[in-house]
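Notes follow once the structure below has been shown.
Our next item is chain A:
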Amino acid sequence: MARKASPARLVIALAVAGVLAVFLLYTSIAGGGNPSLAPSELAGRTGDVQLAGRVVGPIRGDSHAGGLRFRLEDISGERRTSVAVLYTGSVPDLFKAGRDIVVDGELQKGTFVAQPGSMITKCPSKYAPKSDSA
Partner candidate 1 sequence: MPELGRAALLVTLGLSLYALVAGAMAAHLGRRRLARSAQNALVASFATTVVGAAVLLAALLRNDFSFTYVARTTSEALPTAYTISAFWGGQEGSLLLWLLVLTGFGAAAVSLNRGWARDLIVWVVPVFAAVSTFFAFLLVVVASPFATQAAPPDGAGMTPSLQNPYMLAHPPLLYLGYVGLTVPFAFAIGALLSGKLDERWLIATRRWTLFAWAALGVGQLLGSHWAYVEVGWGGYYAWDPVENAALMPWLAATAFLHSVMIQERRGMLKVWNVLLVLLAFSLSLFGTFLTRSGVVNSIHSFTQSSIGPWFLAFIAVVVAVSLGLVFWRLPQLRSPTRLESPVSREAAFLYNNLLLLALTLAIFWGVVYPMVSEALRGEAVVLGRSYYDFFLRAFGLPLLLLMGIGPLIAWRRASLRSLGTTFRWPTGVALATGAVLLLLGAGSSVPGLVAYTFSAFVLATITLEFVRGTRARKVLGAASWPAAFGSLISRNRRRYGGYIVHAAIVMLAIGVAGSSAFDTVTEAKLARGDSVEIGDYTLVYRSLDENVTANATEIRASLAVRRGDRDLGVVRAGKNAYTVEDQVSNEVGIRTDRLTGEDLFVIAEQIDPDGSVYFRVFVKPLVNLIWLAGLVFLLGSLITLWPDRREQRRLVARAAEAGIPATP
Partner candidate 2 sequence: MTLALVLAAALAVACVVAVALPFIREPEPESDSLDELDEDERRRLALLEERDRALGALKELEFEHRTGTVSDEDYRAQLGPLRRDVASALQALGRDGREGRPTGGRT
């Protein structure tokens, strides 16, 4: 049959290397994603983060005009810190006080300013994929 070191082997190896290079390319361009934090971990953090917490009322305002205002507290643990959130954009149906949500944004001067439309609610019951991301 063919010689031991056939060119085909080399090309396959190059193909695998190519695939790995794609992975490397991605991580070098886009970095490793945003941290996901609870409200109690938010203090002092700068930059874009994802905040995961439970909605605490009262809920005021209009997300499509001026912004929706509410507070988020930790889902679990005894620390009952809560942080003020200002949200604009689409609000998922399941949103209400007591629901667990995640929202992307940045802490600005004590208020977490959310990226428009980034809110996603956790489904309260078993077995229902329910996503309201923009």
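Inclusion criterion for the candidates: all candidates are chains of the complex that A comes from, given by their letters.
Criterion: a contact is a pair of C-beta atoms (placed from the backbone, for glycine too) under 8 Å apart; a residue touches a chain by one contact, two chains touch by 3 or more; residues count from 1.
Since we're looking at a predicted model, the values are computed, not measured.
Candidates 1 or 2 all belong to this complex, yet only 1 touches chain A. Residues 1-2, 6-9, 11-12, 15-16, 19, 22-23, 26, 30, 32-37, 41, 50, 52, 62-65, 90-94, 102, 120-134 of chain A are the ones touching candidate 1 in the complex.
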